[in-house]
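Here the complex is missing a single protein chain, while all its other protein chains stay put.
For chain A:
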Amino acid sequence: MTVKLTVFSGVGSLVWGTLLAAMRVSPVPLMRWFGTAYVNIVRNIPLTVIIVFTSLGLADIFGVTMGAPDDFALQGFRLAVLGLAAYTAAFVCEALRSGINTVPVGQAEAARALGLNFTQVLSLIVLPQAFRSVIGPLANVLIALTKNTTVAAAIGVAEAALLMKEMIENEAQTLLIGAVFAFGFVVLTLPTGLFLGWLSKRLAVKR
């Protein structure tokens, strides 16, 4: 469950975060303004508040059931993915924006000199280079996301933290259970970090 949460919200936040980053550098002032406001607001709200709100606010008041009005487990899972993606996207956006800033000015200038418009400059020239240079920071975001999925326990999604809470309350070997779950997370995050670290070295733009 933890892995599923991570993968789905990881993909979601990547897409939404890229869109936000594009908005933040776009020529339309209103979109820039919206992107900045979104990032600053969402980054400063605790994830727990967001996750609990998706359940109590979005589902109960606004009637957003994510296509699963009767299946509470599925609904909770999808809401958790929504909350996690919305929250993580703000961090993805910030990482990407700093990546865009590392792309040398000449690249964009040359692209403009060729007559490319903003969308083309961003999607063909700048973003591909930016992505390669931010794999490291994005890896940290992904690892943080893996750990943040535990917050979904707050709305009853049966991932690692909730399982551990239940097990620890019912079984006697507190230490053992804690150690097993802790080890599970080390196993999840360590290879991710190592692999993406290797990838970022491998794909780094040589200048």
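One rule holds for everything that comes next: a residue touches a chain if its C-beta (ideal position, glycine included) is under 8 Å from a C-beta of that chain, and two chains touch if they have at least 3 such contacts; residues count from 1.
We take it that contacts and distances are computed from a predicted model.
Engineer: When you check the chain that is not on display against UniProt, which of "Amino acid ABC transporter permease", "ATPase", "3-oxoacyl-[acyl-carrier-protein] synthase 2" or "Iron complex transport system ATP-binding protein" does it turn out to be?
Structural biologist: So the chain that does not appear here would be "Amino acid ABC transporter permease", according to UniProt.
Engineer: Specify the residue from the set A:9, A:88, A:129 or A:148 that touches the hidden chain.
Structural biologist: A:148
Engineer: What residues on chain A make contact with the chain left out of this view?
Structural biologist: Touching the missing chain: residues 25, 27-32, 34, 40-41, 43-49, 52-53, 56-57, 60-63, 94-95, 98, 100-101, 105, 108-109, 112, 117-118, 121-122, 126, 136-137, 140, 147-151, 153-154, 160-161, 164-165, 168-169, 174, 178, 181-182, 185-186, 189-190.
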